[in-house]
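Let me begin by presenting the structure, written as structure tokens, before commenting on it.
Only one protein chain is missing from this complex, and each of the others stays in its spot.
For chain A:
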Amino acid sequence: MLKGREGVRVDIIDRLPTPFGLVRSGVAPDHPETKIVVNQFSRVAANPRCSFFGNVTLGSDLSLSELRKTYDVVVLAYGAESDRSFGIPGEDLRGIHSAREFVWWYNGHPDMCNLAPDLTNTDSAVVLGQGNVALDVARILLRCTTELASTDIADYALDALRSSTIRKVYLVGRRGPVQAACTAKELREILGLKNVNVYIKEADLATSPADKEEMRNSRIKRRVYELLSKAATVHQENNDNDRKELHFVFFRKPTKFLPSEDGSTVGAMELEKTLLKDDGATGKQVAVGTGEFEELKCGIVLKSIGYKSLPIEGLSFDKYRGVVPNLRGRVLSSESETATVEPGLYVVGWLKRGPTGIVATNLHCAEETVDSILEDDRKGLFTDPSGPKRQGRRGLLEILEQKNARYVPFDGWEKIDTKEKADGELKNKPREKITRWNELLEAARE
């Protein structure tokens, strides 16, 4: 946006005191190279035409309509902070968490620092889903804590993992290896973990003509399938106490969460065997239950079946797809065909496309939304000589002062950053994250 138009001023508003979104709270601690992109982000924030306002929440500190009255252009980029659920019995038993909560927990997100998942009541963990987030949580549960000790993982998570009794992790998917949503890099990494035996049933690797067609059309699926096939044939060393286990479970869909003996937490999962059928409408293969059930004992379940965006007051929302209806980033009044474009309101990222994709995907998504904004600007859609001139940053500061909202500017984040890095140095970590709201705000004001 700064590059595209001279003189534009951009304000970034975030409910957290820390910027960077999922790069800070989603990317796993043992993936530091993926976080290098914050250098690029920091350069943008350092631009004099750009300002950061942390600790400001849309919906409580200010409303969408106030924002639209204050700025010529409002872009909603708040992603997906909720989860898809199964809607099956037992889902509210203790010991069942969404992967998002677990990831926020080990990444020190201030909303999840008190999650306190119990990693000591069982030797078996079940992860439902086989995408990259599922692989992330499985890998963090399995990786040697000595390796994790030198990452930016939250201190309480490292402590919990050190005393974890979990030795077996099951990655459960409704469909087969060809439909697994993970990608090669992450799969290669987890298959290569030292001290972990990987179990994949050869029978699960049989492919149908439809499977072969899917692989013909997708380089990613081909390479993922190859990796899984190779892993299935590796002779597993005898399992002594040092080695942990990773089981890939295919063609099983969860039907019930069963309580433990004392009824307090989850004790097992009921799974139904599935078959793949061609869904004529979408052309995809879908999993259909066969009526055969089995039980899988476990003491903790992490659901990794997808994130979901949250709707807000005054914003159209497609409940089925979990996104804001839009046309190349321009927000529409509804998802119906007769919808009109909402002037000055745009959407980008997961809120626009759904919760999939990586850093690069969002880069291209941003380019599309910015193209729409610049096009609308050229058409003169943001200049209304009859209406009052929007106050922009000045207007925002007035609103925040009225509400007594103490925002965190970018140099407030820099103070947090400096403290985290300094504390990290003492423990041979790149940073020791501050994980409590009040401590974050204190550090920002020092």
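As a working rule, a residue touches a chain if its C-beta (ideal position, glycine included) is under 8 Å from a C-beta of that chain, and two chains touch if they have at least 3 such contacts; residues count from 1.
What we mean here is this: contacts and distances are computed from a predicted model.
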{"item": "Chain left out of the displayed complex - its UniProt protein name, from \"Prolactin receptor\", \"pyruvate dehydrogenase (acetyl-transferring)\", \"2Fe-2S ferredoxin-type domain-containing protein\" or \"GINS complex subunit 1\"", "value": "\"2Fe-2S ferredoxin-type domain-containing protein\""}
{"item": "Which residue of A:194, A:364, A:379 or A:394 touches the chain not shown here", "value": "A:364"}
{"item": "Among A:6, A:33 or A:313, residue touching the chain not depicted", "value": "A:33"}
{"item": "Options A:9, A:24, A:94 or A:223, residue touching the unrepresented chain", "value": "A:223"}
{"item": "Chain not shown, touching residues in chain A", "value": "31, 33-34, 36-37, 39-40, 43, 183-185, 188, 219-220, 223, 358-361, 363-364, 367-368"}
